[in-house]
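Removed from the display is one protein chain of the complex; every other protein chain stays in position.
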Amino acid sequence: MSALRQIAFTLNGRAVTADVAPHHTLVEVLQEQFALYGARESCAQGLCGCCTAIVDGRAVSGCLYLAAFADGADVVTIEGLADRNHLDPVQEAFISCNAFQCGFCTSGFILMTRQLLEQNPDPTDDEIRHYLSGNLCRCGTYPDIINAVHAAAATLHKE
Amino acid sequence: MSTRVDPQPITEDRPTVQIGRSIPRLESLEKVTGETEYIHHLRLPHMLYGKIFRSSVAHGRILKLDTRAARELPGVAAVITGADVCALIPEPYYGPAFHDQPVLAIDKVRYVGEPVAVALSEDPHLAEHAANLIEAEYEELPAVFDEVEAAAATDTFVHDALKPAGTFPDLKHLQGRTKTNVALDFSLRHNDAERGFEQADYIFEHVFRTPAAIHAAMEPIVAVGEPRGSSAVTIHTSSQSPSFVRTEVARLLGWPENHVRVRTAFLGGGFGAKLYIKLEALVAVLALLVKRPVKIALTMEEQFYTITKHATTVRMKSGVTKAGKVVARRCEAWWNGGAYADIGPRVTQKSGFTAAGPYDIENVSLDSYAVYTNLPPAGAFRGFGIPQLVWAYESHTDIIARELELDPLEFRRANILRNGRPQATGTIMRDTATVEVLDTLERAMDWKAPRDPGDGNVRRGRGVAIGFKACIAPTTSVAIVNIYGDGSCAVYCGTVDMGQGSDTAMAQIAAEVLGLDPRAISVIHPDTDVTPYDMATLGSRSTFHMGNAVRLAALDAREKLFIMAGKALGCDPGLLSAAGGCVRAPDGRQLSVGEVIKSGFLMQAGNLIGSGSFRPTYTSPSHGDGQSSDITPFWMVGAVGADVEVDMETGHVRVTRLVSVADVGTVINPAIVTRQLNGGAVMQLGLTMSEALRFDHGQVTNASLADYKIPGILDVPAEIFAEAAPGCQHSGPFGAKGAGETGTFAVSPAIANAIHDATGVRIYDLPLTPEVVYRALRAAQHNPLENEL
Partner (left out) sequence: MTPFELQEPDTLAEAITLLDPDDPAVRPLAGATALMLMMKAGLFQPTRLVSLRRLDDGLRHIFIDERGELHLGALATLSDIERSALVAEHAPAVTQACHTLSNVRVRNVATLGGHLAHGDPHMDLPPLLLALGARARAVGPHGERWIDAADLFVGYYQTSLERDELLSEIVIPSPEPDTHATYVKFTALSADDWPAVGVAAAARHRDGVIVDAKLAVSAATERPTRLPAVEAALRGATVCADTIESAAEAAARSVEPLADLRGSSAYKREMIRVHVRRALVTVTRS
């Protein structure tokens, strides 16, 4: 077993430390050491987005991201988006548009949608499709996800 | 407790409140906050991770298995092989139809990827490293891969003898059969197909093929075994069939069922991949051998070596009169079952008998063969074999219509099987909206509207197809409805919510009966120590079977509630009603459910428990001619219309519109049902356009989502929608029936038919990749592209 080293970072707004080996990925450290399961591994190849986390303001695939690289970073996961009583407008929109079935892909889609709307508050269908083309939903809920992005964009405009 | 075995509808004379409401899924909040429980996340104290060492040959005798380096790696707790398994279970073979699959390979391996040994460590990376250090030597044996060749093979056999599971009486005659790869042959004869062909004016005959594919549920298959002493075990698993897992693991261990507890959580998709035994027997054995909890979580790649969709070859022959009536049809279907039967023989029979399509055809002859090959095992896959058959009969039907210059939709309508008419098994069709589905599709896609055929480079076309399916029978569901001391309520049922929204639908059914708000009802997830028996969550059976059981259980609980309330209100229980969370007397006095319970138990205490058990009637098909007067509790019908654009220079096909119409009976939750239909259509879109396992001598060469492409958001048609056709299944709960697979049935042929409409080119083999279409276009121009795929 290789040597563990301590990394320090901000996780959902809280300063934390973790002992990680160089070959540990961000998604496994979030699960093993912080009991955060919203980012979860599926394809393990950067293709599906189930493991999405936001590092220093940018979405990454936690399955391809070395945990060691989180040292000093600001990490946000779906759990840091909102609390149960005050959902984020994107979360609300996913519920009102029925934009999930099994839900395994949902945290990834929600985080990516948040990123998209930060960069482009009023995306077209085509822009939504391109932005979310790295997220897979085997339940095939894509049409509803597109609706949810529009719905969330509309709410955010009002705010 | 009273239970009823009652297939008859219990008529309800008041209008429903909760049925037909699109309430959000009960678990919505957890799903958007990332808190949903999946077994994928489970970690137990002292748990070990298992990594599987897999066979690298398609068929071989194991000469040597060297696990020393793996065992000696520091941090490795154990390395377990087939020999270790045999020490615990002398005959460690499992399977729902045949007891043919070993927990770990014994003496022989039968496909590339078959589990041979498992390395265990607290560190999953170490377990993986250790598994990579295991070495095996094989004496390679000849292998068979193609289903038609394997069925006819005279010298290469995957199994020495057939070992049907005792549970199915209709498989008994196969016991011990040797020198064959045909696990099951099913035949059906309805009148006389040969005579029918003689009466026909035209004969059409074609062969259609579909490839092996995989489910690719986003939550890969996972199970955790947890020993409870040495005589009991708990299995936490992403299973669609916890009751079956319990029965089968108990049988293997020689234990009573109550020593095996099987529980699930939400599943991150299932689609048939997580049925019967996958990892459960293995983790149970490992946990008992090492006396610690053991988790095996497959990677996406490993799923490709675990369970697949049957590749098929289907030969279709039809006799048609000048008037456009199909008078005879003969179908032969070969199902490539891979090395272990899994549920393949059931697919062969239960889907096989619908192979002539939803048509009223006087003379039908069907033969369907489950075939062993040296490929990864094939099993249930959303649609249970129906999409493969619909691919064949709806491509075939379209060819006939177009060759006879008949409108493809009219031709289907003219031949469609209507209520009151016998299906090929002889069972009279009832409550089945075949005509309504076609009519609705015609309207929804404005079939007769003029179309733009495109020009030179881009051609456009439109196609339709319709398929149907019988629900699997006979199966049982049992449910409990429990009203707690404060009047809150839970439904205990073995239906696994894998995204199809069953928790919500069951809550709506119970709420309807009890006059409660469905969002206030909790649905207890399957736990065989807690929830009663359910055959499995498969084949779109749950809404109908479990829905009926939940309804009966709720009625039973309501009866008890009314007796208690009757005493409190001094009123005849028969006159009470339940609504708005209260029990009401005719004079307007009412008590909340909690108050009723308090009145009965004198404090917030006790339970009111109702139970319901449901098993529809069934007559098994007679051996030889496959005839039965009662083959299924209900039929499902799904039709699809597709518009496509074909790039004539590349063969690239863009589906621009995909419309699904289904007969789902009464719709319990429209929002959930349309998601199931559209979701099924999107999944089948992938299976139509790109998905296929590629093999090299039995080795999967595209075992990852990087090389096996499932549809992404860019692949989804700009216009996609689903509609339920008007229908009512009178024996279903409030008239409902299943919807989980219907969206998949007709997608592939609708698209191929649209491609034909656009280009005049017919394709017989899935998937419709650009190269396949391009080659067909070139061949039609008498300028075929050199070299084969």
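Note that the chains are named A and B in the order they appear, and that numbering of residues resets to 1 at the start of each chain.
To be clear about the criterion, a contact is a pair of C-beta atoms (placed from the backbone, for glycine too) under 8 Å apart; a residue touches a chain by one contact, two chains touch by 3 or more.
None of these values were measured; they are calculated from a predicted model.
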item	value
Which of A:Val16, A:Leu66, A:Ala82 or A:Leu156 contacts the chain that the document leaves out	A:Leu66
Residue, one of B:His129, B:Arg177, B:His259 or B:Arg762, that touches the chain absent here	B:His129
Missing-partner contacts on subunit B, residue numbers	125, 128-129, 132, 649-650, 686, 689-690, 694, 701-702, 706-707, 709-715, 769-771, 774-775, 785-789
In subunit A, positions touching the absent partner	1-2, 21-23, 25, 44-47, 49, 52, 58-61, 63-66, 68-69, 112, 115, 130-131, 133-135
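Everything below uses one rule, namely that only the chains that are shown with their structure count from here on.
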item	value
Whole-Å gap separating subunit A and subunit B, where each centre is the average of the chain's CA atoms	30
Contact footprint of subunit B on subunit A as seen in their complex	1, 23, 31-32, 36-40, 42-45, 47-48, 50, 77-79, 81-82, 84, 87, 91, 94-96, 98, 100-107, 110, 125, 128-130, 132-133, 135-146
Contact set on subunit B toward subunit A in their complex	22, 24-25, 27-36, 38, 40-41, 43, 74-75, 123, 125-126, 215-220, 266-269, 271, 299-301, 498-501, 671-672, 675-676, 678-683, 685, 704-706, 710-714, 716, 718, 720-721
